[in-house]
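With one protein chain withheld, the remaining protein chains of the complex are depicted in position.
Letters A, B and C mark the chains in the order given here, with residues in each chain numbered from 1 onward.
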Amino acid sequence: MTKAVRRFLPVVVIAAAVVFPFMAGPYPLAVAQSVLISMALAVSWDMLLRSGQISFGIAGFFGIGAYGAALTTLKLSASPIISILLAGACSAAVAFMLGFVILRLRKVYFAITTLALAEIFQVIIHNWGDFTGGPEGIVLPSLIFNGDARSLYWLALASVLLACALSALFQRSRLRFALTAVRNNEVSARSSGIAIFSYLMIAFVTTSFLQGIIGGIHVQIYGYASPDSVFDANYTLLPLAMALLGGTYSTPGPVLGAVLLGVASEYLKLKIPYGHLVVYGIIIVLVILLLPAGLYGQYRKRVKARAAHA
Amino acid sequence: MRKAFVAIACFALIGAAAFAQGVIKLGANWPLGDVSGMECSKAAQLAVDEINKAGGVLGKQLQLVVVDDEGKGDKGVAAIEKLATVDKVDVLLGGIASGVAVAQVPIMKKYQIVTVATGAAASASVEKALGPSPGSDWYFHLHPWDYNQGQSYFEGWDAIQKKYPNVKISKIFLAYEEGAFGKSSFDASNAIFGSRYTFDGASFKSALQGGSDYSAALEAAKDFKPDLFIWAGYAQDALPLLEQSKAMKFSPPIYLGAPPAWPTDIGKSPLAEDIMLYGMWAPSINDISPISKKFSDSYVAANGTGPTSYFAALSYSAVYIIADAIKRARGTDREKLISALEATKYASPLGETITFTPSKIIKHQGIKNQKILQWQNGRQEVIWPFEVQSKPLVYPLPSWK
Amino acid sequence: MRVVVTRSIARPGRTWQPVLLIALTVIGTAAISVWKPTALVYGVQRAGLYAAVAIPMALILGIVHIVNLAHGELMMVAAYLSYFAARLLGLDPFVSLVPVAVVMAIFGLLVYLLTVKHALKAPELNQLILTFGLAIALSQTVNLMFTSQSWKLSLGYVSASATVGDVSFGVFDFVYVAAAIALAAGLQLFLKRTRMGKAALAVGQNPRGAAIVGIDVGKTYAFVFALAVGLVGGVGSLFLAKQAIFPMVGGPYTMKSFCLVAMAGVGNIVGILYCSLALGLAESIIDGIRGYAGWSNMVFFVIIIATILVRSWRERKV
Partner (left out) sequence: MPDLQTFALTKRFGGLLAVNNVSFSLGRGEILGVIGPNGAGKTTFINLVSGVYAPSSGRIHFKGRDITNLAAHKRARAGLARTFQIIHPLENLNVVENVMPGFLFTRRSSLKEARKSAEALCGSLGLGGLDRDVSEITMLETKKLEIAHALANDPSVLFLDEVMAGLNVDETTEVVRLVQSVAREKNIGVGVVEHVMSVIRDLTHRVIVLEAGEIIAAGPYEEVAKNPRVIAAYLGGAA
């Protein structure tokens, strides 16, 4: 692939994604919409992973965002778009406060703590019935854009573009160096003058903000939030699997992984009504065993190998 | 005048001719990975096959297209989009979980395809989202709402106390699973029973969600000394709850379970004997209702075993109700089909004749009544309504053997 | 996740944690026995089940260094096997425990050889997703074969009851407590006293060093993985005796086990007993407070976070 192609490919892909609603019916749009939500989450998760911190709390911040948007819509009569921004702000604020404590943790301890936090958020929402509607959840009076399928799709796409834009910004700024250095070796990173905590905080708050925004968009698209639905562990595991299958530490990787898994799961469902999830699980196992670096990672390796031979 | 009449007749004929080609498509979504959803799909297919074998509807064959909603809102929405735009179905049916239905309502409103819903009991979310007539007239809700169920039980216990003078109920305790299903059961029961009875409740974590211990809720119940003890959880909780009650020596005069489905093998447990339950359909109705027997026999013939919950009977009924309405509407024209459905009088396998009447918000509510049953000799026997009673009530629950 | 195992897997060690937990337990015990003695009983019983399921996971994590997200699903598969043994052959779960454990160990070996083995050198996240994929494949296969309906044996002895004063409570669950203690003690003996166990311990602490002194690391990993799956298989059999089983029954236990293992400290098997006890009691107490039962789900996670934070704070002080 030449440099020119590599430069224009994202533009072509984005353009295709934007005009997709004019070529596809409502059903592919509805499928694409839920794939896009997972895709945006996958990209956001990868952004924090670049610092070496593995978050298992995606569903937590996604859920806070969903409830943030639903509650600001209902209680403050915020307009849908404002409520989505507030959703991001809620998640970011929670992440910022928690960050002071949990960003001191590493590896499995950070992972478990984020997992536990997501559970705690859910229990609070579940039990704080007077404010949050309790286990039965919240129904919004109307969908954003009056439920127009194309607009909903574009909104979901916007969340992906926002995530990709921030991810690209991470990759093109000093953050890339800071996060890579921290992931690589913290002592060495400090010796280069990197204030590790600050950069972890930036990454954590930014990705939580994104997850909040995505949660807000989700609730405005589907008009409904309940503790079981928006804190579903699948909102953690699915994006994680997507990013790994596509290839981590990059923007295209999670995007690719989301398309692969998202389309595969819907296609399998139509072909094998009973038991499609068995095949889905086997696909995950096989891809991890056969393509350990993920699709994009494998591609990058090949490009490198070719460059080395030339 | 005559010209106009001829024109209309011609249109009608052309329309009928177009209609005569192809099939009538019924679109459905259920969670196929769930046993109730799977049984719904099989029961609906059974009804479709029976109707087709008998010559179809208006000479057409029915075709059932089922999409798995996986019990998730976004998948449920995509399923409706597919059924509406790719398969272009004439009628929709299906659904179990309220959480899926509430996400589907906006998209269903967009297409306004005539729908016969087999699930979704949560009035506070689903019925509210549907809104009042005429905006929701295309929606025919077969399954009772949560408050319909509560009201029905209230009437049932009233009737039972009148018929059996030795049954005296003044205190009712509800142990409910902590999720949406249990909480809405509690809220609905509290609103209905609270006025007349001393009512209390405690929540527990269902085994479905990883719980394993009911002791806290059972202890609260034991301290309360209820005349009627009810639990609202899932099939997974049924036997463990009974076993723990026995271990704790908690034996209320009436012990009643209200899960959406019972485990198939629970009848074999001696602990289940004389336990009461709420439900809509049980194999014992076969003794009273030939329609039920026909449904049950053909279901067993097709699938080897009988259905584990009333949802199968509900879906089977939905297909017959739709087929009958299409017949009377002489087609699938939306307005005519709605009018035809409104006039539904379907003697169902549930042991009652289904009609559609207004509920609190929507105009077309099907079943409103529940049944009170009792496990006797490993079978669910109907106690109330007395018209379909299959065995006399055993009261009080003999203390644990 | 590959975490340097600083403390010996077999030695509880002179760490603060058991001390603190014992103190907490003593205070808790005193408080509860005055207020609601049964909460204590149920707390201990709950702890037994948690610990019995978690210990085999700790074994895999401590020695093979794999977080096995299919752990609960393997228990579920074992419970199904045991169910069929009961239905078709009339075997009591306490009898089928042994053959089921053996079958599961063989199954575990297969899973290891076919999948996990090939991901040992992969980044820990890949291992995580691999076992996550296995978990989906296992639970969905069972769902496809036997539907989502729940099955349960009806055994009289699980309602065994004891009465103290005017309170009656179930005693069967003490089986889980016994199982957990037996597992922990058995593994301690195995790791410290047997040749194979010592080798496994050496591999867990330093695979390279172990290879240098002539231990076959690959075989040790395979053995430990199979052993752990066999053990969780036995626990699955016991689980079946009391609980209803269905394809998704394992998932929550994977998560609880994972949290417990992290809380006890990677590789610390005895620590799991203490941590389970603390969590079981805490949950049971909150459960017993009327109207607040729903919050007991949070206690588990709050305590885990607190433990992890205290531990990290202490480690930084060194």
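Convention: a contact is a pair of C-beta atoms (placed from the backbone, for glycine too) under 8 Å apart; a residue touches a chain by one contact, two chains touch by 3 or more.
From a predicted model like this one, the values you see are computed outputs, not experimental measurements.
Novice: Check the whole complex and report which displayed chains the hidden chain contacts.
Specialist: A
Novice: Any idea which of A:Ala32, A:Ala87 or A:Ala178 touches the chain not displayed?
Specialist: Only one of A:Ala32, A:Ala87 or A:Ala178 touches the chain omitted from view, namely A:Ala178.
Novice: Which residue from A:Ala15, A:Ala165 or A:Ala195 sits in contact with the chain not drawn here?
Specialist: Going through A:Ala15, A:Ala165 or A:Ala195 one by one, A:Ala195 is the residue touching the chain not shown.
Novice: At which residues does chain A meet the chain that is not included here?
Specialist: Those residues of chain A that touch the unshown chain are 172-174, 177-178, 180-181, 184-185, 187-196, 249, 304, 308.
Here, only the chains that are shown with their structure count from here on.
Novice: Looking at which chains touch which, would you call it a line, ring, star, complete or other?
Specialist: Its topology is that of a complete graph.
Novice: Which chain maximises the distance between its CA centroid and that of chain A?
Specialist: B
Novice: Please report how many Å separate the Cα centroid of chain A from that of chain B, as a whole number.
Specialist: Result: the chain centres lie 37 Å from each other.
Novice: Approximately how many whole Å separate the CA-defined centres of chain A and chain C?
Specialist: About 31 Å separates the centre of chain A from that of chain C.
Novice: Counting only residues that touch at least 2 other chains, which ones in chain A make the list?
Specialist: 126, 274, 277
Novice: At least two partner chains per residue is the criterion; list those residues in chain C.
Specialist: Residue numbers touching two or more other chains: 140, 143, 255, 294, 297.
Novice: Mind listing the chain B positions that touch chain A in their complex?
Specialist: Touching chain A from chain B are residues 32-33, 38, 66-68, 70, 72-75, 77-78, 81-82, 84-86, 99, 102-103, 105-107, 109-110, 122, 124-125, 128-129, 178-180, 182-184.
Novice: Could you please specify the touching residues of chain A with respect to chain C in the complex?
Specialist: 49, 54, 101-102, 104-105, 107-109, 111-113, 115-117, 119-120, 123-124, 126-127, 237, 240-241, 244-245, 248, 274-275, 277-278, 280-285, 288-289, 292
Novice: Spell out the part of chain C that touches chain A in their complex, as residue ranges.
Specialist: Residues of chain C touching chain A: 1, 3, 67, 115, 118-119, 122-123, 125-126, 128-130, 132-138, 140-141, 143-144, 255, 258-259, 262-263, 266, 294-295, 297-298, 300-302, 304-305, 308-309, 311-312, 316.
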